[in-house]
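There's a structure below that I have some questions on.
This part shows chain A:
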Amino acid sequence: MPTGFSGLLTATVFLPAVAALLLAFGLIRGDRNIRWFAAAVAAADLILSVIVFALFQPGGERFQLVDRFDWITTDTVQASYLLGVDGISAPLVMLTGLLGLCAVFVSFHISNRVREYFIWLFVLQTAVLGVFTALDFLLFFLFWEIELVPMYLLISTWGTGRREYSAMKFLIFTILGSAFMLVAIVAVFVSAGVGSFDMTRLLEPGGALDASRAALPMGVLFWLFFIAFAVKLPTWPVHTWLPDAHTDAPTAGSVMLAGVMLKMGGYGLLRINAGMFPEQLQQFALPIVALGVISVLYGAVVTMRQTDLKRLIAYSSVSHMGLVLIGLGSVAVVGGALTDAGLTGAAMQLFTHGTITGLLFVAVGILYEQTHTRHIPDLGGLANRMPIVSGAFLIAGAASLGLPLLSGFVSEILVFFGAFRAFPALTILAVLGIILAAGYILWMLQRTLFGPRPARWDDLTDASPAELVPVALLVISIVAVGVYPAWLTEVFRDGLEPIVSGYNAGLAGISR
Partner candidate 1 sequence: MWFEHLVFWVLSVVAIAGALGVVLVRDLFRAALMLATAFVAVGGLFVLMNAEFLAVVQILIYVGAIAVLFIFAVMLTRDVQQGNAPNRLQIPAAVISALVLAAMIATAVSTDWTTLAGAGLEAKAQLAQTQAVGIPDATDLTSAGLTPAEVESVSSGGLADLLIGNFVLPFEAVSLLLLGAAIGGLALARGRGR
Partner candidate 2 sequence: MSLESLLIVAAIIFCIGLYGALARRNFIAVLMSVELMFNGVNLTLVALGRYVAPYAVQEQLSAVFTGQVFAVFIITVAAAEIALGLGIVFAVFRSNESVDLTDAATLRH
Partner candidate 3 sequence: MTAYDLYLVSPYLAMAALAMLVIVADLVTRRTGLLVGLSFVGLAAPAALSAWQLVDLTGSGASELSAEGSVILYTLSIDRFALFFNFLILAAVGLVVLVSNDYVRRVERLQGEYFGLMLLSATGMMLLAAANELITIYIALELTTLPLAALAAFLPNARSSEAGMKFLIIGAISSAVMLYGMALIYGFTGSTRLDEIAVVLAASPQSGILPFGSMAVLLAVVLLLTGFGFKMSAAPFQMWVPDVYEGAPTPMVAFLSVASKAAAFALVLRVFYIGFDALGGDWWVLLAGLAALSMTIGNLVAIAQRNIKRMFGYSTIAHAGYILVGVAAVATVSGESATFGPSSVLFYLAAYTAANLTAFFAIVCIGNRINSDEIEDYAGMLRRAPFLAIALALALIALIGVPPTSIFIAKIYIFAAAINTGESLMTWLVIIGVVNSVVSAYYYLRVIKVMFLQPAIHTERLGGSWPVNVALGVAALCMIWLGVAPGIIVTAAERAAVVLLAGG
């Protein structure tokens, strides 16, 4: 049971919340000051999150930088304030810090209710960071739910189009998903031999949760958790909130939504479904991978028909997040030293998709600021007028379609490597998805950036310096991961090691 209180994680998680409070009490006044204050806070949080990542030592304790104190201690309920990072969460914390800063910079042009906007953005960031670091189920769920409120308000207040509908849809879907999770958490909690919300106890191989004494059948628990995370991920057929929410969200909202909030689903799948229910994951690997493959192909096919840039990216996210499921299902066959490839790929996919889609949305956001349209047929030939934005688009697009030396490739190939051992035929189908990805990404680039430029776009200007920051940061991270992925994969592998060793040690016999 990890104990201690170093305070670093608490600071990282709550710095944005404190900033939000400062803003809420009106200590910072004037839109300009607020923007720069926000940028400073986000930058500080990025630095903190990078420090978290840097201080995390692979090969050390499983959970590091732990902050813990008792929260609720009664006869029936025990919960603690327990933050900590392992190899799975440390990179995601950094990702959140990175995208948080990007979100602030792409929001510089916001002029409507600036103060409230940044308050909600910061609350959102705290919530997401909390989800990634919380190691107590109650705390985890708390952060998981808090995140809804700012996102809902960001979409419905600062969004575009049918924003209220989309925000509501986002909310209802997510709450529906988390409702299932609540049942599961409660059931785990009341299971004999558990009696607390401490995740670390449950995560140990052969942990506290015993199938014979669980309050609900393990399979049921598994699916309850799965549904919650699948909605967030999102998986076909519960993905339909995503295109609407993405399309109508403000740029920063889309960046955070696609960049980190979808990752909460994948993180949950890795942390809980893979970590606590190894046997169930193996048992149900086939349907999960099938869902993943359907998501990949279905998402890609539907993407082909989209004419709204953000909608297109949103559907491509559905397609890409399907890979996480495929990677997850790769543990159907265990044994050998290669069990972790699929899981590592899934984890990598979380990170890489975060940066790639983040960059795509940043680019679309800049584009939209200038053109006020995202309708692809209205656009064209922007490459000459906006070389930087176009370059960002191009890099993100190339990364998105899995081009090597950009980050997307690494996660894709790892997922395929892992999954092929378990489900060769399904994996081949999923690999076909990369052709479709090339199709829609290139189609989008062609229609948007290339070809003749309608005369009305002659006066466009390129990204402003403030907008350049997120572009640069994200491009650097995409290239950095792509060119030398080991600095990230090794951390992920360290986080997945206990899970994988659990499979290898206890379950090698099941391998088909």
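Behind the choice of candidates: all candidates are chains of the complex that A comes from, given by their letters.
Side notes on the structure shown:
In this section, a contact is a pair of C-beta atoms (placed from the backbone, for glycine too) under 8 Å apart; a residue touches a chain by one contact, two chains touch by 3 or more; residues count from 1.
No experiment lies behind these values; they were computed from the predicted model shown.
Interface record for this complex: partner of chain A among candidates 1, 2 or 3 is 3, by the touch criterion. Residues of chain A that touch candidate 3 in their complex: 71-77, 138, 141-142, 145-146, 148-149, 152-153, 156-157, 164, 168, 171-172, 175-176, 179-180, 182-183, 185-187, 189-190, 215-216.
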